[in-house]
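Structure, as structure tokens:
For this view, one protein chain was removed and the others were kept in their places.
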Amino acid sequence: MIKEYLDLLMVDYTLQIITLGTAVLGAVCGMLGSFAVLRKQSLLGDAISHASLPGIAIVFLVLGVKNNNGLLLGALLSGLIAAIFIKGIISKTHLKSDTALGIVLSTFFGFGMLLLTYIQKLPNANQSGLEKYLFGQAATLLASDVWLMSTIATIALLVVLLFWKEFKMVLFDADYTKTLGFNVKFIDTLITSFIVIAIVMGLQTVGVVLMSAMLLAPAAAARQWTNSLAKMVLLAGLFGAVSGVLGTAVSASANNLSTGPVIVLIATLFVVFSFVFSPIRGLLFKQIKLWKNRNDLKLMKTLSFMYDIVKTHENISHPHKIQMLNNFQGYTRKSLKRLQAEDLILLNKSNWSLTEKGFLVAKNLYSQEL
Amino acid sequence: MTSAQLEIQIILSLVAIACALPGVFLVLRKMALISDAISHSILPGIVIGFFMTQDLASPMLILMATLTGVLTVVLVEYIQKTGLVKEDTAIGLVFPSLFSVGVILIARNAGDVHLDVDAVLLGEVAFAPFDRWVYNGTDMGPKSLWMIGTILSVTICLLVLFYKELKVATFDAGLAASLGFTPIGIHYGLMTISSVTTVGAFDAIGAVLVVAFMIVPAACVYLLTTNLKKLLLGASLVGVFASVTGYWLAHAIDASIAGTIATVLGLIFFLVYLFAPGKGYFSQWYKIKQQKTEVAMLVFMLHIANHEEEKERNINHLQEHINWSQQRAKKVVKLAMQNNMIEIENEIISLTAKGLEFTTKAVSYISDNKNSELEGIKQKFFLFRG
């Protein structure tokens, strides 16, 4: 299947365009999504993408045609209005941010549904394809769309590079940034605006329902592999681009699959893999460390039990019967062997004795406890 | 009004109440977005249930979908506990992926399944009266009416049974634990109810708009009262009112019923947001304006009381010290005069007996952090109040 796809990619101009488009989209979303995740605004994207639906419908109603750029502008406006509403509800009432997001998300989306169904029953039905904004249809991407995406992506990249220092500082410590004389509100607005633009850009490809995952998943995966913001942003861009390309490939070769869900699932696979296998933060790594600690603790308990026996004798390397340890449940043949491997004890047939090193380690164990 | 229309309105009203009741607790517990997550991620459960039964109203389907709903909550909480990502990111990762699984399952089996993603996401209550439950040859009414009716009855029973526990667990989780109620039990109970209700409601109003039915009525009423009983009752009423109004509006303009109801709910919220007494936009605006004036008065009075030196009390040098604009300073002085708090002699401001009494009390309340007493003397001394 992969070979077929690659062969097709070499010759099919449309497929090339679509692949390029989803790659650019994935990269931009991953990059800007990193900022959304670090600002703890993960779900703002979800609300704004749902809320862009009425904007699309109204522009269609007013213009009566499917001018893509016009529709996106409508989405952008409606998304920004939603963002203002959310801010207004949070600052002016005692409702919390989750409720504000929920209200705006669902009522804007509902209003969008009202308009869409209304449009569908209009007689001049040139409206087919508005539904693609629900789940996205990468196949409808045109060369001009990809040009627009690439232009926006370049601008976003330039802005991020230009204001890198400021972005990083505001994300980490906004108050401190203020005391240094930077205009935090400006930086904040800049970041939010670009996140909204990225969302709107992705609507046609991924759709309003799943757009937020496109922002979050690559960033959440990338965070697990690095402790540097620059690397995280780069990696998130890479994960996003790869998810986009793979998702398009799968949905293009399977008949009639919406692109959005496939891209999101692939991005989620990146997340799951990163959560489990990341060498710095991964769950597997943490679990192994936990087991090792627990094992070490068991060995040390055995050692301190031996120390208790030994310290009553004058000669610390005096051999003792292994049976003496029977009262102590924490030892196994394997753990004794490990203690010997670490030069802490000597085993001699059915006898054991502490080495000099073992005695000191056990003694230290005691003084630490006290 | 035909009987089908009546049945649709009854179904919608039941859905509205069934959603509003758990919705109140979700809003109070700051978990509103969990309903968004559940509403999306029940899709794979619905699809699998539908494969097994080919019936959107079968108990098996409800069970499967409820399981995926609860699974969502468990997954979100597990991811939060690992600390690998921030809390809201966990929600944002789980539900889109589960939803995607559902969409792909449908697409892969498009041939055998007569299930449309749009139908799950957006719902269509207009068809509900045609899917009827026929028992022993008698028509018992629409299946979805029975389903949502059952879910609502169970919800109400549980609400009545565990009202006290829910109340304590919502307002004070620590106290609930010390009294022996397990907040975790209450928590998962609520999550299960939310999931079941979402499942019961999706074919009428669609999964996305379940969020509107759960959150918006509760949020509206929460701007008007904080009394739990009034909240539950009020949210139900708002839900029913929006459902019936929305239904007829949708009928008039020939648009999606669920979308129209959500729009009506949005409008109701907007009106409440603007006009709610005490907590609404205008009321807050007025309150802030008044408080601004009052605080300015207080600052000014304290300043006069604090300073013996005449240069600090000279009316012409006031703005230099308090750092106010000329205009604002004049306004405050005028107001203080009108309230008989100060007198001006040779351009030097001093407190009247009333002003002195007020300031002395205010100072002692402020340094003891007694805000309510402070409000009390404001009420008593400021003539422009009330």
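Assorted remarks:
Per-chain residue numbering starts at 1, and chain names A and B are given in the order in which the chains are listed.
As a convention for this text, a residue touches a chain if its C-beta (ideal position, glycine included) is under 8 Å from a C-beta of that chain, and two chains touch if they have at least 3 such contacts.
Just so we're on the same page, contacts and distances are computed from a predicted model.
Per its UniProt record, the hidden chain corresponds to "Manganese/zinc/iron transport system ATP-binding protein" from the list "Electron transfer flavoprotein subunit alpha/FixB family protein", "Cysteine desulfuration protein SufE", "Manganese/zinc/iron transport system ATP-binding protein" or "histidine kinase". Of the candidate positions A:Leu180, A:Ala254, A:Val272 or A:Leu297, contact with the unshown chain belongs to A:Leu180.
Within the set B:Leu6, B:Met60, B:Leu179 or B:Val299, the residue that contacts the chain not displayed is B:Val299.
Of the options A:Leu9, A:Leu77 or A:Leu229, the residue whose C-beta touches the omitted chain is A:Leu229. Within the full complex, the residue among A:Lys87, A:Lys168 or A:Arg338 touching the omitted chain is A:Lys168. Of the residues in subunit A, those that touch the hidden partner chain are 38, 40, 162-166, 168-169, 171-173, 175-182, 223, 226-229, 231-232.
Summarising the interface, subunit B meets the missing chain with residues 83, 288, 291-292, 294-296, 298-299, 302-303, 306, 321-324, 363, 366-369, 371.
One rule holds in what follows: only the chains that are shown with their structure count from here on.
Between the CA-based centres of subunit A and subunit B the separation comes to 28 Å, rounded to the whole angstrom. Within the complex formed with subunit A, the subunit B residues making contact are 27, 30-33, 35-36, 40, 79, 82, 84-86, 88-89, 91-93, 96-97, 99-101, 103-104, 107-108, 110, 117-118, 121-122, 206, 208-209, 211-212, 214-216, 218-219, 222-223, 250, 253-256, 258-263, 265-266, 269, 273, 279-281, 284. By the touch criterion given at the top, residues 37, 40-43, 45-46, 50, 88-89, 92-96, 98-99, 101-103, 105-118, 121, 131, 134-135, 209-210, 212-213, 216-217, 220, 223-224, 254, 256-258, 260-262, 264-265, 268, 271, 275, 281, 283 of subunit A touch subunit B in their complex.
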